[in-house]
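For this depiction, one protein chain was excluded, whereas all remaining protein chains were kept in their positions.
The chains carry the letters A, B and C, assigned in the order they are written, with residues numbered from 1 in each.
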Amino acid sequence: MRKGVIRPGHVQIRVLDIEPAVRHYTELVGLIETHRDKPGRVYLKGWTESELFSVVLREAEEAGMDFQGFKVRDDATLTALGRDLRAWGVEVEEIASGELEHCGRRLRFVTPTGHNIELYAEKTYTGPWGISRAEPEAWPRGLRGMRAQRFDHCQLHGLDIEATRDLLSEVLGFYVTEHVLSDDGKNLAIFMSLAMKAHDIALILDDRHGKFHHAAFYLDNWESLLRAGDLLSMTNTSLDTAPTRHGITRGQTTYFFDPSGNRNEAFTGGSTHYPDQQPYVWNEASLGKAIFYHHRKLSDMFMEVLT
Amino acid sequence: MRKGVIRPGHVQIRVLDIEPAVRHYTELVGLIETHRDKPGRVYLKGWTESELFSVVLREAEEAGMDFQGFKVRDDATLTALGRDLRAWGVEVEEIASGELEHCGRRLRFVTPTGHNIELYAEKTYTGPWGISRAEPEAWPRGLRGMRAQRFDHCQLHGLDIEATRDLLSEVLGFYVTEHVLSDDGKNLAIFMSLAMKAHDIALILDDRHGKFHHAAFYLDNWESLLRAGDLLSMTNTSLDTAPTRHGITRGQTTYFFDPSGNRNEAFTGGSTHYPDQQPYVWNEASLGKAIFYHHRKLSDMFMEVLT
Amino acid sequence: MRKGVIRPGHVQIRVLDIEPAVRHYTELVGLIETHRDKPGRVYLKGWTESELFSVVLREAEEAGMDFQGFKVRDDATLTALGRDLRAWGVEVEEIASGELEHCGRRLRFVTPTGHNIELYAEKTYTGPWGISRAEPEAWPRGLRGMRAQRFDHCQLHGLDIEATRDLLSEVLGFYVTEHVLSDDGKNLAIFMSLAMKAHDIALILDDRHGKFHHAAFYLDNWESLLRAGDLLSMTNTSLDTAPTRHGITRGQTTYFFDPSGNRNEAFTGGSTHYPDQQPYVWNEASLGKAIFYHHRKLSDMFMEVLT
Partner (left out) sequence: MRKGVIRPGHVQIRVLDIEPAVRHYTELVGLIETHRDKPGRVYLKGWTESELFSVVLREAEEAGMDFQGFKVRDDATLTALGRDLRAWGVEVEEIASGELEHCGRRLRFVTPTGHNIELYAEKTYTGPWGISRAEPEAWPRGLRGMRAQRFDHCQLHGLDIEATRDLLSEVLGFYVTEHVLSDDGKNLAIFMSLAMKAHDIALILDDRHGKFHHAAFYLDNWESLLRAGDLLSMTNTSLDTAPTRHGITRGQTTYFFDPSGNRNEAFTGGSTHYPDQQPYVWNEASLGKAIFYHHRKLSDMFMEVLT
């Protein structure tokens, strides 16, 4: 949070058919639908998130990610970061307050990996869903499916991940928690964080520029991941990778697809990583173990990406 | 981390007899002894902590806490914070590099609650214990007892917790995550954080000024707390409160005593609380449930404190 | 199962007001209501149980247990056991098929501890609730509250627990898994099993003859017990003992009260204990640790019993 960027704030995902998508993210993933806007976008959140929404679904011809947004401390910080971004050399587009309903103005730029990232300082505040600000119960009744706590992070593929790392680090205050190096010392994957998490964003070097690998949702614990895997089978949901452990982050994970083919991750655990801790380093030869600590290999399916 | 204060860094605890204390904190709590200094102090750490030590045991006539230290970003930040502390109106004492072996210079002040708090920017860096920086395994072999991950926080009792809150907030960048109000609106307890944790420090209003309630150590999960409770019985360790849930923080906890009578907490879970989330509020009448969510009452033993 | 007695089959509990009781056992404990009979009794089951019902609630002036029933292999075995019971010296009452709706004839006797125990061979078969016999899913959707798997056992207080032990052992094929001895070698508590469980019945020596301490319901695991404790607080249910570990059985437990004052246990874990394993022995002086392994003491509330 060195530069006033606090945390991941939202992601807009394109889906081919809105109603099956909403059912997937609410009944299976366990997000809560909060509202819909005139253009038909559907807004959702995980129950622990304190703002009104964090996931936006937009019906489109092609699946994929439109943009990911990060929350900054306040409007003055937003202005300053816009200036710093331009100084660093990226074009910054200002999107007017209200374009995302209940969200203030956003500053958007394209990363060297070809992805739309944006910053915002204001969004309607609600507090966590289903528990009171006064004397909150331990958890809300009525959660469904995987009971996702929050939108956690995205994994993005493209060229120039080192330049993107520099931009996120120097201008926005991210720091590297783990990375994977090729035999000749080139970064193949970079994981970055803002505060204490094992990662708030994952960057993968890939000729397929500007691509989207997955959006992740945080579950309670390893027990929740077992139930998540069970729910995937009960609902006959398309599975990528059954519940298992990551090497990188040391968290636990399962990957699956929404009805439009967007990959989702249900993620939990993950080591605490403060900004003053040096990053972990993995070698290309161990990439399988780095990603799937138990299997120690990658599947063809896992290597696919979307726009 | 708004002001460059990153996290809790260390605590120095007084013990009546050093060797039984070392056995308690290593064999039972699961900290790792890293070194001893000339005056006979013993330095320890939890395995996930990236600096050389976080807990210091000092043999003394009376149990209690000598001081708690917080890590700041760099030496320039340390200097600036020293200046800001003085401007706020507290005296700042500089303790020379090396007084704690392997730790740089520290700036110490007394909070309005009567506790010694200090800041430091440099300490010997080691990375987490027992796993490599290159391709780390999921966890280290050879951990003992409760396998504590880290020193997590302290709970401090005294007068003027609201002034301490203002000092920690305005000068050091802490924010309030939860607090307990009396019927006439006075703060009885204030929980504050630096980054994402449910608390990095707990302040309790108490006529017994400048007192120490407990130091907490972070365990893996609720399963680990069950085993912690088992270990307390197997080792016939003095128990304060068996494993259960907190209302405040929604974490899980057990309290017990070291051989000198210092209260320890083994803590895990706890809600994620970002700086832009409003604090939870509890009323005095619900204090029992706020502290022990299942029992809904406090014991006499739990109300005792040390210097 | 040496004598053809397979497992606990049902318990009939008296409640002061039927509808609040049904809400308690369905919404909180998570049993499923299966049917009601003409006299107004309500029949329930845990989802894993293969027969139609296992818990019967009867509205009455006074709370307590009417009887506990055990399932035997077949009708010929039932007849033989009736003969053996009479030969052992207890009176056996035959209760006609249909008195409990959907249950065949039952043979009832009074134990030397003053409790009504009965045997039956036939009850309407349904299979577990909410999953199919063909290709069952891992668990059913739609479970509520604590999601109790099954009625597990009862704890009964009275005189002559050693005679009851002999009867259950010699005639019905129970075996002792654990017991507590007084300093002069008298049994203060006896835990008995039929197959592999840590206990199917618990007998406590008590001047308060023919009394009922609790009926227990089996939960999934230690994580479920945390959630059970949470639900007790959320619903403001009267708590006896918060989630913790037993010494005897090594299982995990929480005790609470239904709206009529009947004590319930939510229980999980517990060591596997085969008939060829010798019983564990506890001494009177360790009774606290035997019952509550972490607290190592008993509360006054826990010592209360009902008729």
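Note that contacts are C-beta pairs under 8 Å (C-beta built on N, C-alpha and C of every residue); 3 or more make two chains touch, one makes a residue touch a chain.
Values in this document were obtained by computation on a predicted structure and should not be read as measured data.
S.K.: Looking at the whole complex, which of A:232, A:248, A:287 or A:306 touches the chain that is not displayed?
M.R.: A:232
S.K.: Quick one: which of C:36, C:58 or C:250 touches the chain that's been left out?
M.R.: Selected residue, touching the omitted chain: C:250.
S.K.: Quickly run down the residues of subunit C that touch the omitted chain.
M.R.: Those residues of subunit C that touch the unshown chain are 1-2, 6-7, 48, 50-51, 71, 73, 125, 127-128, 133-136, 138-139, 149-150, 195-197, 221-222, 245, 247, 250, 271-272, 274-278, 280-283, 286, 289-290, 293.
S.K.: Identify the residues of subunit B touching the omitted chain, counting contacts across the whole complex.
M.R.: 137-139, 141, 221, 223, 230, 233-234
S.K.: What subunit A residues would touch the chain not displayed?
M.R.: Within subunit A, the residues that touch the unshown chain are 222-223, 226, 229-230, 232-233, 239, 242-245, 247, 252, 254, 289, 292-296.
The working rule: only the chains that are shown with their structure count from here on.
S.K.: Please work out the Cα centroid separation of subunit A and subunit B, and write it as a whole number of Å.
M.R.: Distance between chain centres: 31 Å.
S.K.: Using mean C-alpha positions as chain centres, tell me how far subunit A is from subunit C in Å, no decimals.
M.R.: Each chain's C-alpha centroid was found; their separation is 48 Å.
S.K.: What whole-number Å value describes the gap between the mean CA coordinates of subunit B and subunit C?
M.R.: 44
S.K.: When you check subunit A against every other chain, which residues touch at least two of them?
M.R.: If we look for residues of subunit A contacting two or more partner chains, we find 138-139, 221.
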